[in-house]
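Removed from the display is one protein chain of the complex; every other protein chain stays in position.
Letters A and B mark the chains in the order given here, with residues in each chain numbered from 1 onward.
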Amino acid sequence: MKRLPNILLLIFFFAFIMMLPQAEAGLKTDGNPDGGTLNYGEYGRPATLDPITSNDMISLRISELVFNGLVGIDEKQEIVPELAERSVISDNGRIYTFYLRKDITWHPREGEEPMPFTADDVIFTYNIMMHPKTITPLKVRYEFIKTVTKIDDYTVRVSLKRPILNALAKFSFKIIPKHGPENPKFLTREDPFVHKPIGTGPYMLKSITADREIILEANDNYFKGRPHIDKFVVRPFADQNIMSQALMFNAIDMIVLVNHRDIPQIQGDKRFVLQPYNALSYSFFGYNMRNPLLVDKRVRKAFTYAVNRQEMLSSFFQDQGTIISGPFAPGSWAYNLDVQPLPYDPQKGIELLNEAGFVKGNDGIMEKDGEKLSLSLKVPIEKESEAVKRVVLAFKNYLNKIGVDIKGEFKEWLSWKEDVFLNHDFDIIFASWVFDDSADISSLFHSSEIGPWKNNFGAYSNPEVDSLIVESKLTLDHEKRRTINRKLHAIVADENPYTFLWTLTNYAAFNKKLRHVAIHPYNFFPYADDWFIPASEQH
Amino acid sequence: MKLSAIRPILLLICKELAIASLLLLGVSFIVFIILFLSPGDPFSLLLKGQMASDTIGAGTREALGVPTAWYAQYLSWLSNILRGNFGTSIRTGLPVLSEVIRVGINTLYLTIGSMLVTLLLAVPIAILSARRGMTVFNWTSTIFTYIVSALPVFWFGYIVIYISMHQFGLFPLAFGSSSQKIGWLYFMPPVLVLGIGNGTISEVVRYLREEMERVFSEDYIRLARAKGASIWKHSLKEGFLIPITEIIASKIPFILGGAVVVEQVFNWPGMGRMAWQAAQDRDYPLIMGITIVAAIIVRLGSLIKSVVYIIVNPRASQE
Partner (left out) sequence: MKRYSQYSTNVSDFSDVPFWKKAGTMDLVYVSYGIFIVILVIVSYILGAFNLLPFDPHEINIKLLMAPPKTAGHILGTDFMGRDILSRLIIGIQAYFLPGLLAIAIALVIGTCFGILAGYWGGGFDTAITYINNLLNSFPRLVLILLMVAAFKPDIYYIMVIVGITNVPVVASLIKGKIQFLKQKYFIEAATALGLKNRIIIFKHILWHNCRSVLIIQATLGMAEAILMETSLSYLGFGVQEPIPSWGNMVLSGANYFMQGKFWPSTAPALAILFTIMGFHLLGDGLNNILEMKRSK
């Protein structure tokens, strides 16, 4: 009896070998096995699944599996052709011509034949994206396009309002089919398409179960070859502690973003792989320069000196991150490595405060002309907020030591947003910026961005920075832009409108059975069609 | 049931319907006012994640055809409701009615299941201690009910999950692990946790015991007892049915609320969780749909209570 499992395995193995030659031409040629299911856990649920109306990270990841753009970005961050097999840029840099692949079909709907992908779909996507009744965060990013015209069924011409640097990378937006949405003019969240989209990507949306599991199946006709893993299942969780336990218990195979406090536990477990990926984001304390106490840059610098960023990073995040000195994500080309982060030096902080005219009062709090250096720190509440609480409480503690009184106030997300961006009723905030592929900080520090619902919430204004930002936007020379941005970095670091903290290294955790896993820092799944599960572990 | 009992029940239902519609109007209005006064624009979340936002954000309402004045917004919502149209959720764009029914059924499972658990635990304890007074067993079980009613429910949920994982090797999530075998077993932990930990068992036991004691000491029961008849038959209606329906009716709003936490811990796609998310998004069509449905459930509970009253004691309806 004991030998039975082996025999079964053998049969299974043979069956597998015999299946291979029968398969169709759409298979990948890398020799890795097909089959298996990947269940991954997400913290929260996506609102919509299409690439146009969605604006949360969860749907972004899913649309990476279901859709393709005209161009894509490979693991080396280089632009590669996707739906367009090649593109031609005119000499003046204003006309882009895309020659589309002719062998691509849309995912078939039930009982329908798959429809071919043509130039009409590209034009349709652009028109729907720019329609005033379509509400999408993408709109502002594509205002540089003047027209999109169809040359023939497989050729599209895009003309720009003005030449811009690196425009090709921006054509990675996802294309949706013309026959997809019910409303041919604009897309709202009430359209059935946003919950049951069809695309060209490696996975097709099969169904959404009653408990909101999203089931994706391999697209046999995927133009880069059928993806190896048969099925992706997205499982929403409402509690992060329970989600990591689900991983430990093999109820799911992957978590896309591991909570830092769970890293030691997963690290110690041989069944799992922790894969780092560098998120293009950073955390910071931002100062409101409308408050006269914070106008002096020495005060802001004193705060940065007083904060021991290394200690926080090691104790709260297991050292998984990089301390930064300026406004760019350290992974990006714009980051200036020559500018060193200010060291932890509370004594220096006190000196700077004294220089700025503050002296210690009787109660140990700094004051200037009778006005106490007492500031409000507003923080949005998130349910899973331990890390935020830690950083904020530690910050308060560090500043207390140099005689600054910080009153922390936790506020519900939407009212926090209103306080910060509309009423500007705060002194300090703790927040993070998340960047997409571009390194554009113009909306953060340009003085024209001061005002309600604009991103320069701290009212930072410096004519030199303004002109550098404009110059960087207009230049078409990558090297020149790099130089400008490095200069910008140095100025902003010196002026210290934020206390820049760190970029954290994010970790995905997954079961060892998954192989050949590569992760994109922002979109996460672009290379998922090459992932595979060895035949012996597919069960 | 006698035929004569039907008429008062029908009358009662008509009256209840009238009251309920007035109440629903009040409930929806209050919720709307709270939402209107609260900071934050529900439509801003459609553009979350985008950096510059003012130019496009301003046009969102116009694009969606939402009136700007608050009373116009409420009235347009109300007139839609009267035509049976609950609208669509701002966040997901899905029709509110079908969404609320989908999660409402899950919540009903949880609520009814946990109510049953509560009663299954509380009724025997109450009967035993009402009949036999304070024996050691009754005393221990009463103290037990006090202890469990004082547990913080999410902590209790964590304990149950931890124990079932490390002791029994089960991962106790019914939803989000559909591939596991014996699925129904996975529905048990959240039901048990909410049934035991909803903080009402001790109150239920005390109330039932007191009612039964009171009924047992009434003259007609004493008479029955003196004659050697079974007192159960006589005391069942007044000493048991009425208090139980009363408890069920009065605890429904409480358990519906407590379900939020259990739904979060056990990943149960229920109404409480949806309401919680919707409240943070200011997704007012959804919130109002949920509160209306919840209020209807509460009113149904009290309707059942009144019906039971009349069935048990037909004279009461003539007063």
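What we mean here is this: a contact is a pair of C-beta atoms (placed from the backbone, for glycine too) under 8 Å apart; a residue touches a chain by one contact, two chains touch by 3 or more.
Model, not experiment: these values are computed from the prediction.
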Option touching the unshown chain, where B:Val96, B:Ile221 or B:Val261 are the choices: B:Val261
Omitted-chain contact residue, chosen from A:Arg141, A:Lys231 or A:Lys389: A:Lys389
Missing-partner contacts on subunit B, residue numbers: 19, 22-24, 26-27, 30-31, 34-35, 37-39, 130, 133-134, 139, 146-147, 149-155, 158-159, 161-162, 199, 202-203, 206, 213, 216-217, 250, 253-254, 256-258, 260-261, 264, 272, 275-276, 279-280, 282, 287, 290-291, 294-295, 298-299, 302
Touching residues on subunit A - with respect to the absent chain: 241-242, 244-245, 261-262, 265, 311-312, 315, 381-383, 385-386, 389-390, 392-394, 396-397, 408-412, 415
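As a convention for this text, only the chains that are shown with their structure count from here on.
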Inter-chain centre distance, subunit A versus subunit B - centres from mean C-alpha coordinates, in Å: 39
Complex contacts: residues of subunit B adjacent to subunit A: 38-41, 44-57, 59-60, 63-64, 88, 90-94, 102, 106, 158, 161, 165, 171, 173, 175-178, 180, 263-267, 269, 273, 280-282
Subunit B contact footprint on subunit A (complex, rising order): 41, 47-48, 53, 55-56, 132-135, 137, 139-140, 188-191, 194-195, 209-213, 235-239, 241-242, 245-246, 249, 251, 412-415, 417-419, 434, 443, 449, 451-455
